[in-house]
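Heads up, one of the protein chains got dropped from this complex, but the rest are sitting where they should.
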Amino acid sequence: MIVGDSKPLEEILEMIEGKDKVLVLGCRGCVTVCNVGGEKEVGILATALRIARKKRGLPTSIEERTLERQCDPEYIEELAEAAEGYDAIVSIACGVGPQFVAERFPKVRVFPGINTTFIGGALEHGVWSERCQSCGNCLVHNFGGLCPIARCSKSLMNGPCGGSANKKCEISPEVDCVWHLIVEKMAEMGRLEELERVWPVKNWITSRDGGPRRRVREDLKQ
Amino acid sequence: MKAGSNLEKVLAAGHFAVTGELGPPRGNNAEEVRHKAHYLKGIVDSVNITDNQTAVVRMASWAACKILIDEGLEPNYQMVCRDRNRIALMSDILGATALGIKNVLCLSGDHQRFGDHPEGKNVYDLDSVQLISIFKKMRDEGKFLNDKELDGAPGIFIGAAANPFADPFTWRAVRMGKKIAAGADFIQTQCIYNLPKFREFMKMAVDRGLHEKCAILAGITPLKSVGMAKYMAKFVPGMDVPEELVKRLQGVDKKAQGDEGIKIAIEMIQEIRETIPGVAGVHVMAIEWEHRAKEIVEGAGLLPRPVVD
Partner (left out) sequence: MRLQYPSNIKVIQLPCSGRVDILHLLKAFEDGADGVYVAGCKEGDCHFLTGNFKARRKVNYVKQVLAALGIEPERIEMFNMSSAEGPRFAQVAREFTQTIQELGPSPVKTAQAA
């Protein structure tokens, strides 16, 4: 899923300063699963914003709504009638949400209420870890099912570097050295020799480096 | 000869090579480079010029290399993959060799989160192994990575680093082997303090025949004080400073700790040279202590340096 973090309340308050009628807009997709932008978080954020407004004796028209997804125009369309009645919409979907909403309703100020952080998974309730950098050319099967591109701080394809100590990355004792894990895993699988190959340079054209990406499926297009 | 550098010639003639290291200043103080260089002249066969080491901004490595050439020393141009993509790395090696630089050391580079601009974006288009292979291709085939012909191929003696003390230990010699397979002509190791472990590493390397394909230089950094030893042990990732070395330094008067550190370095060089098979030389990294490099090299009986034509 796409994992995000709430923006600091102070930052959101600054965004909506002077905007009387505000909609906090959630998404039932990834951000619901990672507990940052679903219906419940919409309620919490909207309530906090109302408290802040009340505290200053300001109008408290902070409304709540959660769409099925914010990355599909058909769901954004559900806002068609209401959108322009708001002075601001705070989207707490991933970075796609505020862009789709802003594109559809150009007259309304749209703000991002969360910071989109990474593509990852839950290690346990309340803990997520980055697992994919969407490089556009998946190679994890060559590395024991572990991604050196997303999980090595230097994206080394021929690691581990000299900074690997006690299974941890040189950047922080909080970060696993994925190359240590790769070597261990491949050894367990009896495939260590495969790692002796000198991996050639990666073609980054399928990654963000090749420019913004777009995908067209002729079989699905209407 | 691949590059015809002094380092390459010394090694080819079978001499026990000695390389040094010089960190460029955090400014454009060319005089500082010349000042440090004169301590190393005639003491080492070539001098590594670090490339923004520990991700702290310093004078460009190639520029400091050029200053050394002008002073009559031979530089080893260190290049890290952190700050440049393939375009810049290939371009820089062309420029560097055009200025007379003949040795290059290919590194991944310390992550910028250590450095003085931790908020920067890194590159890591390539890793050090891939960088070695590209430079080899440019030199041997006269071609860029994309197979297009070069207008003038760089004659370079290609170096790489190995850290015998990083984890996982048993993979370390294998990874060094990958660098050699990719085209490394010489290897310089991380600072050695744990000799038994280095011995074990070299045994794995020799068992794989790596010492026959490539010159392996053992890294030596004199410990200036107990504080430095403790700092290295605790805060430098992948550094192994055994407790007994710290104790040995603690056993002497504070003012004499530096001398003791130099003595330890000399003993290590001698022991490595005499008892560890497969080592072709030493890389003496007297960091911010260039003026004492001579004592170490001389003490180890490695002066005068051979002159090879």
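By letter and in written order, the chains are A and B; residue numbering begins at 1 in each of them.
Rule of thumb we're sticking to: contacts are C-beta pairs under 8 Å (C-beta built on N, C-alpha and C of every residue); 3 or more make two chains touch, one makes a residue touch a chain.
Here the structure is a predicted model, which means the values were calculated and not measured.
Every shown chain that the unseen chain touches in the whole complex is listed here: A. Within the set A:1, A:15, A:33 or A:52, the residue that contacts the chain not displayed is A:52. Interface residues of chain A facing the missing partner chain: 8-10, 40, 43-44, 47-48, 50-52, 54-57.
Keep in mind that, in the parts below, only the chains that are shown with their structure count from here on.
Separating the CA-averaged centres of chain A and chain B is a span of 40 Å. Partner chain A is touched in their complex by these residues of chain B: 81-82, 86, 108-111, 113-114, 122, 124-130, 133-134, 145, 161-163, 166-168, 171, 174-175, 177-178, 181-182, 190, 237-238.
Remark: chain A residues 153-168, 170-172, 177, 180, 183-184, 195-196, 198-202, 204, 209 touch chain B in the complex.
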